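To start, I am sharing the structure in question, which I have written as structure tokens.
Missing here: one protein chain of the complex. Every other protein chain is in place.
Take a look at chain A:
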Amino acid sequence: MADEVDFTSGDAGASTTYPMQCSALRKKGFVVLKGRPCKIVDMSTSKTGKHGHAKVHLFGIDIFTGKKYEDICPSTHNMDVPNIKRNDYQLICIQDVYLSLLTESGEVREDLKVPEGDLGKEIEGKYNAGEDVQVSVMCAMSEEYAVAIKPCK
């Protein structure tokens, strides 16, 4: 690996995951379990026999669906870790079931749906009341959803 990391290059076409040795994963971090991006809620190790090598048990919850997954693998193995991105956008309007969002650079995105459930209702309520709202969007493994809102100052 190079001594200096080049941070300026863009990420177009970049992989949505990267590999990491199991032992370097951390609780509260992320991992791909059964093909789904998960937050690691618990991690434990075990070994077969006193002189065996460590195995890691991973317990995660799907960051989008909340479904629980677990896996077990030798601690020397590599696991995929999802690239997680979070962006905050200004809500401009709601059309049909889609949000119009203003990015930092001044572009408009219109490809995100109003989320289901309470948050969606909250967004619609605030929008209809004419309040300015900032929407946090989380993206991992080519899936992207609005996950939080905060009133603008």
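Of note:
Just so it is clear, a residue touches a chain if its C-beta (ideal position, glycine included) is under 8 Å from a C-beta of that chain, and two chains touch if they have at least 3 such contacts; residues count from 1.
Criterion: contacts and distances are computed from a predicted model.
Choosing from "LECITHIN-CHOLESTEROL ACYLTRANSFERASE-RELATED", "Integrator complex subunit 14", "Exportin-4" or "Proteasome subunit beta", the protein name stored in UniProt for the chain missing from the display reads "Exportin-4".
Only one of A:Val32, A:Ile63 or A:Leu101 touches the absent chain when the whole complex is considered: A:Ile63. Residues of chain A that touch the chain left out of the display are 1, 3-5, 7-8, 11, 18, 21-24, 26, 28-29, 39, 41, 44-54, 61-66, 74-76, 83-88, 104-105, 115, 117-119, 122, 136, 138, 147-151.
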